[in-house]
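Presented below is the structure to which this report refers.
Some chains omitted; the rest stay in position.
Naming follows writing order (A and B), and every chain is counted from residue 1.
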Amino acid sequence: MNRDDKPDYGRLNSLLGRMLEFNRARNWSQFHNPKDLAISLSLEASEVLEHFQWKSDEEMKSHLAVHGDKVGDELADVLYWVLLMSDYFGIDLPTALDRKMGENEAKYPLVKSKNSHAKYDELA
Amino acid sequence: MNRDDKPDYGRLNSLLGRMLEFNRARNWSQFHNPKDLAISLSLEASEVLEHFQWKSDEEMKSHLAVHGDKVGDELADVLYWVLLMSDYFGIDLPTALDRKMGENEAKYPLVKSKNSHAKYDELA
């Protein structure tokens, strides 16, 4: 996409509705249990990772230039399970992310974490 | 949450802005490369999975009743990396999910996939 065009995440409200209807029509909720949903999420995250395995920075750049759409598809697969699990578990995900960002801002104070990739419990 | 209250995913537009500013202020883009971003995503998905390991259906239910907020936090962590990677790669994620849903609807025709958990290439 043109990097000036911002994606509109508000579209997820209706996309989630479409996903729920997709699953309802196929009567798939009988298979949905937390363990298998979480396995799906983990396997899809692995498929994202597989795109970058063994590649140098330069090779990843070329790969994204040519196959960016495929990577986008894999990220969409991850998002699919995150949204479905959140709905299934009754989790308000934007609220959870909001809370998380508050925690992150507290755990990684600017002065200590600037230019450091240390985890919060290892910050000097 | 009350299951009648729907989360508003439109809030992700401003939350993504907050995430980007969080990273910019710490000068963390120097560490952001596709491989490590994808590793982060995979590790956070594993943390979701860890919640359900060894648990029976009944135990998962109790776990979610007591620790649903923690599971929500882990899902928010996964979402964090999905959003950050999508921005970093210039991927319009809602559009990718829209395209994906179209593919899913084509690959899993109602009449063949109803009540079946077979993958699309194994549908009878």
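Here is the rule we go by: a contact is a pair of C-beta atoms (placed from the backbone, for glycine too) under 8 Å apart; a residue touches a chain by one contact, two chains touch by 3 or more.
The structure displayed is predicted, hence computed values, not measured ones.
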item: Per this structure file, total copies of the shared sequence (2 shown); value: 4
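One rule holds in what follows: only the chains that are shown with their structure count from here on.
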item: Complex interface listing, chain A residues touching chain B; value: 1, 3, 5-13, 15-16, 18-19, 22, 25-28, 30-31, 33-35, 38-39, 41-42, 44-46, 48-49, 51-53, 55, 57, 60, 64, 68-69, 71-73, 75-80, 82, 85-86, 89-101, 104-105, 108, 110, 113-117
